[in-house]
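I have a structure here, written as structure tokens, and I will follow up with some questions on it.
A single protein chain has been omitted; all remaining protein chains appear in their positions.
After this line comes subunit A, so read on.
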Amino acid sequence: MAARLPGVKAVASVRDLTRAFGERVVLDALDLEIGSGEFIALLGRSGSGKSTLLRALAGLDREVSGELSVTDSVAVAFQEPRLVPWKRVLANITLGLDGPAERAHAALAEVGLTERAQAWPLTLSGGEAQRASLARALVREPDLLLLDEPFSALDALTRITIHQLVVELWTRHRPAVLLVTHDVDEALLLADRVLVLDEGRIAHDSPVTAPRPRHRDNPELITLRADLLTALGVAPEGRS
């Protein structure tokens, strides 16, 4: 397990987390600490329990056992944007929020959706909807932002833009981020720390120190990429 910087407060701490669906154990005595302001990417094959872990951290799964201590200030952006279709974009952002509307307008401006504030969610493009979903999460100024493969349904160009946006927003607001993804390159481009979930536990945990903005041809990333692919049980290209 990568050493957490001393003195950094943990926003989430998980010990012995276990979750089984019938006979199938998805999370098996998993331990994890998420430090304040850390950007973590969680990789894993499909069915490895990535989303199960995220849902446990989000408080959406009450059937888990083990110790789970998570900050109260959590926000989630899901794979599908999950905007409430009968509320206009702005009303989606302010849903459940007591504060003044200025904050919501500021959040929309940050994700570049000011002009769509009064649009119905079903009229948004995939990228716009995902940005609105990010704004809805960020306007709550969370200590922990959980992202459940929010970029996987976007086209490649939109994804690049949103990657940049996420790093920008993270740099400005510094929430801890747990990004669940199946895309090794995405994990390496965005995160400070990359985890691989396998057989219900954290099987691999490595820091990423390359400065941002990162490029795929950075030597550190190339080495890490090979390690991660091996950890995921995929033979890296050219080494088979």
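By definition in this document, a residue touches a chain if its C-beta (ideal position, glycine included) is under 8 Å from a C-beta of that chain, and two chains touch if they have at least 3 such contacts; residues count from 1.
Keep in mind that, in the parts below, contacts and distances are computed from a predicted model.
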Which of "Cell shape-determining protein MreC", "NADH-quinone oxidoreductase subunit", "FAD assembly factor SdhE" or "ABC transporter permease" matches, in UniProt, the chain that is not displayed: "ABC transporter permease"
Contact partner of the left-out chain, one of A:A12, A:V26, A:V76 or A:L224: A:V76
Residue ranges of subunit A at the interface with the undisplayed chain: 58-60, 74-76, 78, 80, 82, 84-88, 95-97, 120-123, 136, 140
